[in-house]
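This report concerns only the one structure given below.
All protein chains of the complex are present and in place, except for one that has been dropped.
Entry: chain A
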Amino acid sequence: MTQLPRIVIETQGLGWRYDPSREGQAPVQALRGVDLRIASGEFVGIVGATGAGKSTMCMALTGIVPALAEGRMSGTVTVMGQDTRGCSVPELSRHVGYVQQDPESQLFCASVEDEIAFPLESRGVDPATMDSLIDEALDAVGMKAFRNRQPSQLSGGQMQRVAIAAALVSHPDVLVLDEPTAALDPDGRREVMEALDSIRRRSAQRGTPMTIVMAEQHTECFLGRADRVVFLDHGQVQTSGGMEIFDTMRVPLAHAGVAQPIGANPRIELEQSAMRPDDAIITADHVTYRYPNALKGAAPALDDVTLAIPRGAFVGLVGRNGSGKTTLVRHFDGLLRPQSGTVRVDGTDVSSHSVGGMARHVGFVFQNPDHQIFCSTVRDEIGYGPRVLGVPAHEVGERVDSLLEALSLRDVAAAPPATLDYGARRAVAFASVLAMRTPVLVLDEPTACLDANLSERFLHLVDEANSRGVTVIMISHDMRAIARHCTHLLRMERGHVTQWGAVAAPAARRSRDPQDSQDPQGPRNPRNPRADRERRPPDGFGPVCAGRRMVASARSARQDGAQPRGARAVPGVAALVADCGGARCGACDACHGWRAAT
């Protein structure tokens, strides 16, 4: 029996530079001098900001870098004793299983069974043994009952489990997962992590412990699992150690937007059911909706929903996948029309207007930025919406410039948005809707797949819009973001509203998460969002700890090679930071760290 090498993965001075994707662009250095050694059976987590190099690192371990990606590699990567520069991706796949972030792109067969059979066929496995191997792989991830299903019929979590099974069926030595839970709701995330736990148990029982390398933004996935965590920042390994690095490297991790691995979500309590508001900007009266291709006898996607959202509210809309969240918000801009009942937005019956007509009233930020991007430059993309609405050219220019500045997109204003990295594309799509300045803003998972800093930056802009009176409805699984920003909570389940109301008073709202910041000025006033806006500091920063945003803003400016605007443009920053210091504000360490760094 062949003995597994003690070190299964070793990188020495690994660097990777992506070729420019557009004319005039400099090559992007994604990895720099990465030295890493991973032993057999280790579970290694990789954390870092969006764009830190996590995905590139995963691709380097599978051989996609350098064999398939376009760029230049320096240094070496050795997996199971093989130099990845000297073998193809299929050859390396004998030892390495790979799970990508997007479930849809990695399930390309017509059935679950075919997906699992594909790698076996590719390896020339005896057809007589395939059925038992397929059974074993599906059983390991709890998907045996779905063997004959089409992948398109599965939920996100189920699709990722099938992808894991397909990666595992040929018994690789190493499993590499690139943010496998990024696109999943909490249930899906739990399913995937339980599948991984099962796999580790089984492989340990067989005496062949599985080596797992997993890049992830949801750091709570590493609790009780990761033997080691590697912190990547700007393509370099900043540190590598056990879970204690979340304490010892708290400040740099916060700078990089890496969330602390807090197990429990904050509990959000609501005030007693409120009366129908006097000034409701959105009303739904007995709305019922069934999708045209729904099975006969299936429950409606929305079932007699009645709701009144007060003007100026910031609503967190939560619920499991399939609960009706997206179906509900699509009624607000006319993408869907109720089969019974009425939906009114800003006094207008939505069914009497086209979707294009409703664009004046409702801005909709979709989760996938690639569904919104089509212009040839970032500037044109952001300005498209206001131009269509008939906003004068000079005002369009002002709005675009302001958003380019706020989202640090000025340097790429002339670049095609499709060539930008994921975080920048999200920012462009986001800005393109914000620029329309509609009285209602709907956000579909605005923080999904983003690091904490980018998420806060987006939500800061949303806070600003809300402070100007824009009503915001945010679909999110991020309960911490909802606890920090929302004035109202709407929970849905199976097409019904199960919880709706204003978020309760400060003592009840206080999060268990010590990292969560507390507003030095006190809680938001959900009953009177306008009064709450008047209490904000004159420099325009919202109720979220100003210190943390300063850090994020200054850091981003430094990344872009610009001066840290937070330190110079706003004279009161130092005082704000000093005032925060010493208080029970989770961002204080970040503030101190920023001061120390500058």
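Observations on the model:
The rule we apply is simple: a contact is a pair of C-beta atoms (placed from the backbone, for glycine too) under 8 Å apart; a residue touches a chain by one contact, two chains touch by 3 or more; residues count from 1.
Basically, contacts and distances are computed from a predicted model.
Missing chain, UniProt protein name: "Cobalt transporter", from among "Ion-translocating oxidoreductase complex subunit B", "Cobalt transporter", "DNA helicase-2 / ATP-dependent DNA helicase PcrA" or "Threonine/serine exporter family protein". When you scan A:13, A:27 or A:90 for touch with the missing chain, the hit is A:90.
Among the residues A:28, A:307, A:418 or A:504, only A:418 touches the chain that is left out of the figure.
The hidden chain makes contact, of the residues A:370, A:395 or A:411, with A:370. Among the residues A:76, A:111 or A:499, only A:111 touches the chain that is left out of the figure. Only one residue from A:124, A:207, A:297 or A:347 touches the chain missing from this view: A:124.
Counting over the whole complex, chain A has residues 62, 64, 68, 88-91, 93-94, 96-98, 100, 102, 104-106, 108-111, 113-114, 117-127, 130, 152, 166-167, 170, 330, 333, 335, 354-360, 362-364, 366, 368, 370-375, 384-385, 388-390, 418, 432-433, 436 touching the chain that is not drawn.
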